[in-house]
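Questions regarding the structure given below will be posed in turn.
With one protein chain held back, the other chains of the complex are shown just where they sit.
The block that comes next holds chain A.
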Amino acid sequence: MTTLLIAEHNGQQLAPATLSALTAAQQIGGDIAMLIAGAEVTAVAEQAAQCAGVAQVLVAQDDSLRYELAENLSALIISLAGDYSHIVAPSNSITKDAMPRVAALLDVGQLSDITGVLSATQFQRPIYAGNAIATVTSLDDKQVITVRAASFAKASAQGGSATVTSVAVPAGSGLSTWVADELTVSERPQLTAADRVVSGGRGVGSKENFALLESLADKLGAALGASRAAVDAGFVSNDMQVGQTGKIVAPELYMAFGISGAIQHLAGMKDAKVIVAVNKDEDAPIFQVADYYLVADLFDVLPELIEKL
């Protein structure tokens, strides 16, 4: 058995989700090679070589991989796939885009967002927004897998001494062209990697009121999140959405303000270690999953919290 693990990185740093996917790969068993694809990835490749349990680091460096467009990234993975029984990646917007292509080109199914490894071919994954957990066995000769990072502990980023090899990059398809990015720039920790998350919902009321949550987040060194309702209302940008179709987070502390707790939101945060909910509606469903809850107006609670912490 051999696994090709597709690393998530930002060009400078290996993302923590990569280490969670590495744990899943270790549970599958066998040798692990890690693929680092991008335009300038030398620094990331050095970090990858230090990761525990990685035998080989494959470096695919080319300008056509700058934005890791699905067409180009999947062609690269396919060019390497012959040597591996498992192709594994942390689930993110790049791999969700590219991995089903890899599966289709290999004429196999894909296991999306696995949360548990039971054997090399049997896995657990959430269905129906996490309201049911399916145990599935892959019947294919190769397994293409995306991993829900929040469900796996991070493997050690130290202690390894993998060989680093450059690999050839197939020519870009030319059918898809990058035009522009509008990325949210923030000094706060990344939502999916943060130990603490402060999150707001429709109850926050406006874009301006989110400043209160930002103050609390900064006080706690937390990332800022939001419910779908808050994003749809235009209070914050789409990349802050926590839930079934947004980000899946599992921080040490998740603090929800003015979030009622639709099942689609709970699907994105119920694996947090400690959940705090503040809502003035005594019957808010989020209280059923909260470790501590306070029935109160968030506009009374937030200033007091910010002052006393």
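The rule we apply is simple: a residue touches a chain if its C-beta (ideal position, glycine included) is under 8 Å from a C-beta of that chain, and two chains touch if they have at least 3 such contacts; residues count from 1.
The working rule: contacts and distances are computed from a predicted model.
Peer 1: UniProt names the one chain left off this complex as which of "Cobalt/nickel transport system permease protein", "Anti-sigma factor antagonist", "Electron transfer flavoprotein subunit beta" or "Tetrahaem cytochrome domain-containing protein"?
Peer 2: The record for the missing subunit names the protein "Electron transfer flavoprotein subunit beta".
Peer 1: Have a look at A:Asp181, A:Glu208 or A:Asp283 and name the one touching the chain we're not showing.
Peer 2: Answering carefully, the residue with contact to the hidden chain is A:Asp181.
Peer 1: Any idea which of A:Gln12, A:Asn131 or A:Ser206 touches the chain not displayed?
Peer 2: Here the residue in touch with the unshown chain is A:Asn131.
Peer 1: In the complete complex, which positions of chain A touch the hidden chain?
Peer 2: Given the touch definition above, chain A has residues 67, 69-71, 74, 92-94, 96-105, 107-113, 122, 126-140, 173, 175-184, 192, 196, 220, 228, 231-232, 237-239, 244-245, 247, 252-253, 263, 270, 273-277, 287-295, 301, 304-305, 308-309 touching the missing chain.
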